[in-house]
Every structure is written in C-alpha cells, then in structure tokens.
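Heads up, one of the protein chains got dropped from this complex, but the rest are sitting where they should.
All chains are identified by letter, namely A, B and C, in their written order; residue positions are counted from 1 within each chain.
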C-alpha cells in the first residue's frame, strides 16, 4: 500500500465511528480525509477557526479563499451552517459541545496519553487547537500511521514527546488495528484487513490487552 | 418645585455633562429622563439588557413590547443600533467600553463612595447592573435628590448603607448643586439656579470643599 | 434528528431537584409557553437561575406560589414582592448576583471555564466569603461558572436543525443559557426549514439546542396572550 492508500484506509475506518447527528471536529492530516466517507448531512463538521457545517469542496469553481478549515484548506458551506468567532468556537470545544474530535498523533501511549504538538529538541512553534480539543471533546479518536517514517512504533509504552493533555484518548485507529482505552488500559479491538495479530504485536511498543471479541476486518 | 420639576432639572443638567459621540448608560429613575435633553444622535445610549442605540419612544403606536431598557420601559431603535446578549453587554461595561454611566443613589459620601442597591434591615433582593456599571464605566455621574423623603441629606459623611463598589463616583448632580470628586475629596462646583451656598451647607451632611471658580447657574 | 416537540413532551426532561435556567429579562424574551407548561408539571425542589422570578403570580411567580422552587439565583427579585415573603418564611433560598456576573458565570459554564476574576462586587457585601485577589493594583473577586440540567430559552425563529435567531432586546440571557445546560429547550415563534436562516445571522448554532417548541403564549402590548 502507498502511504496515500494507508491514510484513506484509516480515514474510512474512522468514519464508521461517527454516530448520526454528532458534531465532529476534524484535525489536520488524515482526519481531513474522513468527511468524504460520511453521508452528507449525517454528521455536522465543526472547524475551530469558526464554523459549524463544513462540507467538502467538490468543485474548484466554488473555491472561496475566505472559507477554510483549521488546516487552511478550502471547504464549502453545508445547509444550516453557521459562523462564529474563535472564542465562541473554542467555548464550544472547551464547554463539551463537540461530540467527537479526530486528531493525528506523534505518539500515543498505553495509558492513552497523546503527544501531537511538539518534538523534543526542535523549537516548539505550534500548538493550534490540539490542547483545547483534548480538554473538551466528548470522545477523542486518534488516526495515525502505526509506525513513523523510521519504522518506530507510534503506539508507545510511555510518550517521550511532550503530552498534549492530561486527558486520555478514547480510540486509536491505524492501518494495522483499532485500539480502545478501557479502564485506563490499551485494548486491541480490531485487526485491519489482512493484518495478523503477530504483526501488530511486532510493530507496537505499547503493552496491550486483546479483546475477547476481537474483530478481524476483511 | 414639584418632585417632577426637581427631577427634570437634575436630568437637564446631567445631559450637559455628555460629550458628543460618547457611549452612555442610563440607570433607572432620574437618568431615564436625560435622553430627551440630548440632541438625537449626538450621543449613543447603551442599555445593559443588550442594546446600543436606544432612543426615546415618541409614539405609543410604535411601542414594541420586546424592545425595552434596563428599567423594562419601552424604547425605540436609533439609526445604527445593534443588539447583543447580556454577557456581551456587560463585557462592554466591565471592559471599559461605556464612557459614562448615570445612576441614582441612596447615599453618596464625601469620599465618593456610592450606596444604591440595598437598605439595611430590608431583604437584599435586587442589585441588577449597578455594581458592574460602577466597576467598568469610564465616568460615573450620580443624579439624585439632595435629600431623602425624610429630609435627610443623601450626600453623607460616610455611607451607612452597603456600598455598591470600591470605585468612587466622579460627579454628583442634585437639585441644589453639582459636586465633583477631585483627589478623593468632594468639591462643590456649581450652585443650581436660585440656590445659596448656605442652603447647600445646611442640607449636606458631607464635608466638602468649595471650588475657587464656583459657578452659579441662573 | 427530530428536535421539534410539543411543550408537554419537552418539559418531561425536568425532574425534581433539577437546576433550571430560564431566559428573559422580566417577561421580555421569557419562554412563556414553557413556563406555563411547567406550572402543570409535577416537580419540586427546583433551583431556578433567571434574572427575576417573574411578577407576583405571573410567569415564574406562579411556580414560586406552587412551592416548586427551592432556590432562586438571579440579579433582581424586587419586581416580585412575594420573593421576599417566601425568603423570610424560610421557604426559599436566594443567591443574589450582579447582573454582569450572573451572565458571565452562565457564559463560563457553557464555555468550560472553571472560574474567573472580576472587579464587580469586590469589597461589597455580595463578595463576602468569596476569594479575592489584587491584580494590577485592583481588587478582584473569583466567581464560579453556572450550569444547569435544563435550560428554557426563547428565540424568534428556529430552523429544523435547531439554529436560533432572536428579536431585539428579547435576546438577553437566552443565547447564554442555551450553552450552559445539559438539555436545552428552545421556544420559538416560527420554525423554518434548514437553510432558510442566513449562516452569518445565526446567533445560536444548532449544536446547543436539543428540543424546539412552538410558542403558544406571547408578549403583546396588552400583556401575555395566546397566539
């Protein structure tokens, strides 16, 4: 699989996590690929720069340079959309009015802590809305490649990078597996199509439990 | 003079304090009489229940039961008016964006402290926006009868009623005189038409200085 | 998701012991139909967060007479003299707040703010027992957020998704309360299709609204009347 295929696979699986009518904030990277796997109007996409009702831009002709998502990518306006300022947008996030946040990660650890904003030794120059989303979203789903470009596991025993929040994530979706954090423990719930348990064990630094009802996706 | 005449006299004098283009919040009682002495459009009236651009209601036909001021009295909408919620309205007040507040008083003392929200021995049941206005308005003008119904001075040495704020008022206008608080001291600046200095001294419990340039209004 | 409900259906969300927020500045912008429905709903021990408690025997004043209210949180109860009577008889707890502090605390509740410092009330009787702190040479008071189980708000229009717009000074506390309760019921004069409200003019985005109820009682020049 190309990296593009991997990302689309993860995005498609993440889309299946979204319950009808939920309000969902999509982070930068893989999360931006998710919207196209969701039936239009079935969930409401929120972007922290100040909009509810984000839809995919389907035609270059409709491109409006003043209508962008948090990744500064052009989007379009769904039916029933609304605009608000940044403080109101983060009041929605911090106040618990956004049901789901889907975020990328540098690392996630076996307790559920996420690191996704800073790399040690590099200047810390950007955090954006990541910490706010962790603080306030009802459910946090992490979508990430299972391993880094250097083939190191991104699902680690303990984050070595600075964590984003004291709040733990709920679900981790990679191209190999789906994990959930249950009672503070990492639990393997699903194997992605064609992936063996051994492969997941091999490529995962974190300790994890294996669900009794593990699902093998085809 | 009837009490109505007294109130109109005070209101008219208070109107003269308002500089063009200032944003002014009018309290309940005498302050609500001030607007009619101001040239329409020369100042902007703010009401804390959520509107900038309050104008006097001139015709009963135009009465809209959902358009009221802080005293729940019907008003009308000036050109360029806007509406906002209570938190935004008090953010304007607390944040220092309202230039002038004109308020009634139960007592004002010689240091400039005001008491206008509670009477000892009675249940404390209402405060409204008084404390917020004292905290945040650029300039606070008190309009009040000089004496209470029991002929007691309302300009006292020290407030015996609970004070409204640690912030001191700037100007006090009664039917007898105009005082300002300068360097923490009460200074008599003007005598209202036909009023003698002796009468003010007699009816004022507070100690006050007399301005060297006292103005005798005619 | 079907948010449109009858008043009697929506009001079932309110249970004894709940904290309620009720919008309105006096009767202006008050959810009159929902308040009326609440007078027929069998609950008690309510804590009511509202600027006023209606007038004697009107609006929330009826609930007071019915003995359904345990505690009232607001800024101005003077407009209903029975509030003082109930308080003196030990039948009602009162928490009086400056109006700006009340509105800011409701906003804080909706925005996930754990507390905030304000100069308002510092050094006065209303700050007694509260934490204070000097900031840049001035005294500030720490105030807590306010939240509720259910909010009853009034808007002019809703679309079917639950987006709301308001009318003139009937806006007041309503957009704030819509952010600060677990379940938010919006009483509106008109319900339109999704897409009919301009995205720029929507004041309350639909994610805050759980139920939409058509108003049956409205405030007219002659007072509260049936539509």
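Just so it is clear, a contact is a pair of C-beta atoms (placed from the backbone, for glycine too) under 8 Å apart; a residue touches a chain by one contact, two chains touch by 3 or more.
Here the structure is a predicted model, which means the values were calculated and not measured.
Within the set A:22, A:99 or A:164, the residue that contacts the chain not displayed is A:164.
The chain not shown here is touched by just one of A:109, A:132 or A:175, and that residue is A:132.
Of B:84, B:117, B:179 or B:208, it is B:84 that touches the chain left out of the display. Taking the complete complex into account, B:46 is the one of B:46, B:146 or B:203 that touches the chain left out.
Even with one chain removed from view, subunit A keeps its contact list with that chain: residues 47-51, 63-69, 72, 77, 83-87, 89-91, 93-94, 118, 123-132, 135-136, 162-167. Even with one chain removed from view, subunit B keeps its contact list with that chain: residues 20-21, 23, 44, 46, 52-53, 77, 79-84, 90-98, 135-136. In the full complex, subunit C makes contact with the omitted chain through residues 104, 108, 111-119, 133, 135-136, 138, 140, 165-168, 198-201.
As a working rule, only the chains that are shown with their structure count from here on.
When you average the Cα atoms of each chain and compare centres, the chain farthest from subunit C turns out to be A. Mean C-alpha position of subunit B lies 29 Å from that of subunit C. Between subunit A and subunit B the centroid-to-centroid distance comes to 55 Å (mean Cα coordinates, whole Å). We define each chain's centre as the mean of its Cα atoms; on that basis subunit A and subunit C are separated by 36 Å.
Multi-chain contact residues of subunit B (touching two or more other chains) are absent. The set of subunit C residues that touch two or more partner chains comprises 107.
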